[in-house]
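Not every chain is included here, but those present sit where they belong.
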Amino acid sequence: MPEKTMRDAINEALHQAMEADDSVFVIGEDVAGCNGSPSGKVGEVGGVFGVTSGLYKKFGPDRCIDTPISESAIVGAASGAALVGMRPVAEIMFADFVGVCMDQIVNQMGKFRYMFGGKSKCPAVIRFASGGGFSAAGQHSQSMYQVMTSFPGLKVVIPSNAYDAKGLLLQAIQDDDPVLFFEPKALYQEACEVPDEAYTIPFGEAAFVREGDDVTVVAFGQMVNRAAAAIDALESDGISCDLIDPRTSSPLDEAAILESVEATGRLVVVDESPPRCGLTADIAALVASKAFSALKAPVQMVSAPHSPTPFSPELEAAYIPDVNKVKASIQEVMA
Amino acid sequence: MSLPKEKLLRAYRQMKTIREFEERAHAEIMNGQIAGFTHLYTGQEANAVGVCENLGDEDTIISTHRGHGHCIAKGADVIGMMKELFGSSEGLCKGKGGSMHVADMEKGILGANGIVAGGPPISVGAALAAKIRKNGRVAVSFSGDGSVNQGTCFEAMNLAVVLKVPAVFVIENNYYSEHTNISYAVGCDDLKARTESFGFPVFVADGADFFSVYEAAAKAIEHARGGNGPAGVFAETGRFHGHFVGDPQYYRADGELDDLRENSCCLKNFRASMAESGDVSQEELDAIDAEVMALIEQSVTEAKAAPRPTPDQVTSDVYINYSAGSA
């Protein structure tokens, strides 16, 4: 099977979804690029991370739509089009920019169906580049998915590799509910085997990245690889772990996590967001309430500290959980 | 302006329906029969009807917190709406939305909206869909004189121009946002000009006069439908009630409300205009009045008798394809 980066896998998913269904279009800042510019090279950019590249040239200006810097209007444009039958995929450049369009996501798109008594559907996808790793400091490094998970009506996807990213995005686009799709930007260049043909991965089904008996490790997005590395490093110490990548935080595959903890009796949850009201707490609380009797040790949470993301590479490296921190937590929960 | 009689009768019926729906809702709120926050549209009926009489079922509107009028004008089922206000599970939104979230996708009503200026960006999306599909539809959003100061409203106007979509921005200037006058909240002297400076034509209307709004809206909608990008309608109007039911209205001048009801009543104006033109007789209008009163009475009777929602309904309708319970 060919290897593809996460960027290319997502790009391929977009191409395939747009080919298959003419109600799919992409919209966002510079998703085409060079509009209005004297070079005339419209479509040459394909998003600041290159994820939408080629779409303008293949599908034209009605289906790959550049916008002004107006995130609220972008999300509204997507949700309004979705309400009347389209399947838009909007790009919000950085997940941090949820700040300038949260109402449109949370109070509008995410609540239409409920407020309207189940009589509408809003199959819009909003893509975000999320997370740290670029020395991009406080306003360009946040995950934000933990906060969005809090809001009923939204589905929240966090792929951890190129294969999942493609299948989950194709699922997101054909899903009839609004979906927020968080692409850990540190993974855009990471490659793995990705089939050429279209496929979907259902929401709410976790992936078992490793299987083991001693500890259940749950990790999200960028943290999945690090958790895997930590687990692999501990194999020689005779510690074997389940590594669960929920892939979607909403819906959450509770059963996978609970069953694993029932077997292992130990939980380590890893996420790169800060700790308060985050996914590490969410999963830890789930287990403490629904698999309590299986637990042999305190639950372990590995997250960023309660501080904004720092700029300096050294500080950021200390901020985002690394392999050693995950290892230490696994060792701790085994102690 | 001369319109077919059938259209005249319908326009009057719609305005009257809104008026009586609102006045009756008011009474039921005062009786404690209707819960929540309710904002009445009484006095502004000609705006909603003047605009919506230019629209078909396939065109969309998106409304505001003061949404009953727009929804009725666009064809929402009055009985379903009254049931919704009463919180019945047979309400248009199964009792989950209430006054601020009345919606009906079948009728192109993308919802009243509790967030000031929440609607315009969404309406631009509906307009964008129309442009992509080339289906000739337009998407109308309603905003108040207060709403136009919200960032999302500006963004929507600019984006609509950039994408040249058939979005129509209807601004109803009733002079107040809650307790604050437009002369304070809108910094510039000329809101119409500020709106036009975004790059689309805005047509002015007398919001107490159905014909004036109808004409202005016709121009704006024709502009948009014709592929020329967005357009606006700017209507001066007045609300006969407070911002919300129970508002002491400290902001009103002495006699302001009497003056409004006396001199800015679209129903009176319509009757006067019919009396002058002779297109419709006063008796015909009286007959409509009677039918409307009966309909509203029926809506309340049905709403009171309608089934109440049950606790198990709390968690349905969150998602289409997985139950909220398991989330």
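We just call them A and B in the order they show up, numbering each chain from 1.
Keep in mind that, in the parts below, contacts are C-beta pairs under 8 Å (C-beta built on N, C-alpha and C of every residue); 3 or more make two chains touch, one makes a residue touch a chain.
Here the structure is a predicted model, which means the values were calculated and not measured.
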Full complex expressed as chain labels with copy numbers, beyond the one copy shown: A x2, B x2
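In this section, only the chains that are shown with their structure count from here on.
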Approximate Å spacing (C-alpha centroids) for the pair chain A, chain B: 39
In the complex with chain A, residue positions of chain B that touch it: 60, 62, 91-97, 101, 103-105, 110-111, 113-115, 118, 120-133, 139, 151-152, 155-156, 158-159, 162-163, 316-322, 324, 326-327
Contact set on chain A toward chain B in their complex: 25, 27, 62-63, 65, 67-68, 70, 72-86, 88, 103-104, 107-108, 112-121, 152-153, 155, 175-177, 203-204, 250-252, 254
